[in-house]
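One chain of protein is taken out of this complex; the other chains stay put.
For chain A:
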Amino acid sequence: MARRVPTSRKWLVTIAAWAIGFLIFFPILWTILTSFKTEAEAIASPPSFLFFDWTLDSYREVQSRSNYFLHFYNSVIISLGSTLLGLVIAIPAAWSMAFVPAKRTKDVLMWMLSTKMLPPVGVLIPIYLLFRDFGLLDSRFGLVIVLTLINLPIIVWMLFTYFREIPGEILEAARMDGATLWAEIVHVLTPMAVPGIASTLLLNVILAWNEAFWTLNLTAAKAAPLTAFIASYSSPEGLFYAKLSAASTMAIAPILILGWFSQKQLVRGLTFGAVK
């Protein structure tokens, strides 16, 4: 199916594309490099690209001032917890929408997705007050709940698009053999949809990992995830770029590594299943 493209032009395009790719990647690379510099070198002019004294001082400094591992642990619990809870709620919903569509299924989906476009500040105060009354402020459990609610529409939508590709006859056959609804969803549908569920999982872990609005507003110290950790380095120490870079690198490294080893799921997930 490939369109014929002359080899010389292909290389030209490849080089151009990679130049753009490098340009796009440069800010991330620069942050990582700067995290290994001293504060003086970080703001040196002209900046040194690779030839400087590599040092881990900034990392040591950051770790001594704030507990990276606590925030890392919080991020992991919150993003994984909210995604798994979301999947538990979303799988039955997506199942019903994909295999037993009603007249209004499409409308419900649209309406649900449209809530993603509403400004979250609109519901901040009600949720804040609820959290205060239930003692959920600055708790991991509270954040898990909020992030589940926030990302649920996306989880349902993505699972719906994956489920739709699974032939309904297979489920039908399982049903004929006497499978209960529970068995149908847990033992037949879910194993078949593993690639789709994996992409959904990855996307939502990333979204929850990066979520800043709710995590910054609903946590103080105990349950604060990595987004709050970086944010704390931005304001009072605005000028210490090496430390800021070290904190940023520590916060984004898990995502970069996770993304690199699951590129296929990453692309599928981030493009909401549009790219296979």
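Throughout what follows, a contact is a pair of C-beta atoms (placed from the backbone, for glycine too) under 8 Å apart; a residue touches a chain by one contact, two chains touch by 3 or more; residues count from 1.
Following the convention adopted for this analysis, contacts and distances are computed from a predicted model.
**Q** UniProt protein name for the omitted subunit, picking from "Sarcosine oxidase subunit alpha family protein", "Sugar ABC transporter permease", "Succinate dehydrogenase / fumarate reductase flavoprotein subunit" or "NADH-quinone oxidoreductase subunit L"?
**A** Not shown, but named in UniProt as "Sugar ABC transporter permease".
**Q** Looking at the whole complex, which of A:Leu149, A:Ala174 or A:Ala198 touches the chain that is not displayed?
**A** For the chain that is not drawn, the touching residue is A:Leu149.
**Q** For chain A, enumerate the residues touching the unshown chain of the complex.
**A** 1-3, 5, 9-10, 13-14, 16-18, 20-21, 24-25, 27-28, 30-31, 43, 45-47, 89-90, 92-93, 95-97, 99-102, 106-108, 110, 112-127, 129, 148-149, 152-153, 156, 168, 172, 181, 206, 209-213, 217, 227, 230-231, 234-235, 241, 244, 248, 251-252, 255-256, 259-260, 263-264, 266-267, 270-272, 274-276
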